[in-house]
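So the structure is just underneath, and the comments pick up after that.
A single protein chain has been omitted from the complex, and every remaining protein chain is retained in its original position.
Showing chain A:
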Amino acid sequence: MAEERRQKLCSVILPTESMKAMAESVGVGSLQEDSCLALSEEVSYRIKEIAQDALKFMHHGKRRKLTTGDIDHALKLKNVEPLYGFQSQEFIPFRFASGGGRELHFYEEKEVDLSDIINTPLPRVPLDVSLKAHWLSIDGVQPAIPENPPPVPKEQQKTDSTEPLKAVKPGQEEEGSIQTKGQGASSAEVKGSSAKMVPLVMKPRSTHELSVEQQLYYKEITEACVGSCEAKRAVCVCNKCYLFLFQVRVNVVQNNLALLIYLMRMVKALMDNPTLYLEKYLHELIPAVVTCIVSKQLCLRPDVDNHWALRDFAARLMAQSCKTFSTTTNNIQSRITKTFTKALLDDKTQWTTRYGCIAGLAELGHDVIKTLIIPRLSVEGARIKAVMDGPVVSNIDKIGADHVQSLLLKHCASVVAKTRPLPDMVDQYKVDYGYLGTMLCSHVVKARAQAAFQAQTVNRTTLTITQPRPTLSVSQSGLSTSSGSRAPSIIKVPSSLTLMSTRPGTPTQPSPPATKYIVMATSAGAASTHIIESHTF
């Protein structure tokens, strides 16, 4: 292989056409073929030479990237005037085009209005160089602080969680996952504080008082997550995602919309963190996210607050996690779809939940919309019509129906536009889709016009509906790997869980401290139905 590469290197020579083009650009009309060849060989050699010198500057600049500055310096060595105007790092002036069997590189030169440049406010001054010290190692052991990289690479996390022997003994596994190479025992001590938090999650059902330290820790984490600093959120969240479910549970029942939004953003940060092996915690995350999509009530004033946006955001998150984590063994997508569909088919479902189900399904892609939502359009239409035209039941219902309607139109229109052949006849739509037909038709017409919008949604994941597998491999929490689909059960917990202490100043302080709530996730795997049960002493 090396040989191949070298031969390639050997033969790389600029095409003679470019010599001709360059000659023309400086006014030399007819350049002979021989001279072109000689020129291109010479030029190729010189370019290679300069590139080699530029590499030296890169090495001494202690970089991995060759910059235009390096090439300037290399030219300077050869007593050649450097090329000016290529200082920007991102700017690559050449654009590429091909067509008619020819490949072309060209400058994209835009006309710049000077007054625009003068009138634009000056960009912010870049931050000055600063110095920051941290401990890379203390007596030979690397402390687990944000300044140091996570002690365990992702690959190892994966083997840890997939290794069956270790999964059985969670205590051992924890230690193994934290060990840095060679200094296991002592490093576990150093990181005692974070390691001790893990059992808290492992036994979510056992209710016990949180120690003062744990409460403090919880407070810290919450503050970091809820704070304004996006980067800090991503960092701090790293190895603490298990606490997350608690917060969702607590906040859902508190109807604290703002905090829920923050928490969903936190999930997003978790998912975007490339160093984290999230598969282990999916059973914790997914129920929480699903709760935020389908929960009956997410805020104190459902008629005023925009909890719809939260549902949309959570639905997108759900779709993202389906895309990333769905495998043949865990079947996340099909199980999620099943859950949503079930709720959708139920006549008694609230408008809010209905909205969440549709949003969740719609985000999963076109195929899902086509197979699961569009056939239901007429039914849903009838229901919406009943609310809209019928006697005024409640304002909340009306708003709900309204939102569902616009959501359906938004998502279905693009799909219909793609699948349905022209022409778009209003009458035909009415026949096919009932009450919504008229509006859908106009939307479809609009959607067809917006080709760009289509392009965006084309490459969504497709759905393959398979029989959901009853077992779940990720089962560290002791969550029952139930066989068959057990009916969603309500588990009442005589809760002495004082997670939300009445500590003043904590942003997550509950309003009625007397009431305790808990949310349980059960039945066919982690990603399924959620029942919220309130229990008052």
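Keep this in mind: a contact is a pair of C-beta atoms (placed from the backbone, for glycine too) under 8 Å apart; a residue touches a chain by one contact, two chains touch by 3 or more; residues count from 1.
As a working rule, contacts and distances are computed from a predicted model.
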Response to the item:
Answer for the undisplayed chain, UniProt naming, from "Serine/threonine-protein phosphatase 2A 55 kDa regulatory subunit B", "Transcription initiation factor TFIID subunit 5", "Exportin-4" or "Septin", is "Transcription initiation factor TFIID subunit 5"
Fill in: Option touching the unshown chain, where A:Asp139, A:Asp347 or A:Asp389 are the choices
A:Asp139
Worksheet item: Hey, which of A:Glu41, A:Glu279 or A:Asp367 is the one touching the hidden chain?
Response: A:Glu41
Discussion item. Contact with the hidden chain only, please: which chain A residues?
Written reply: 2-3, 6-7, 9-10, 41-42, 44-45, 48-49, 52, 56-57, 59-65, 69, 73, 77, 126-140, 142, 147-149, 181-183
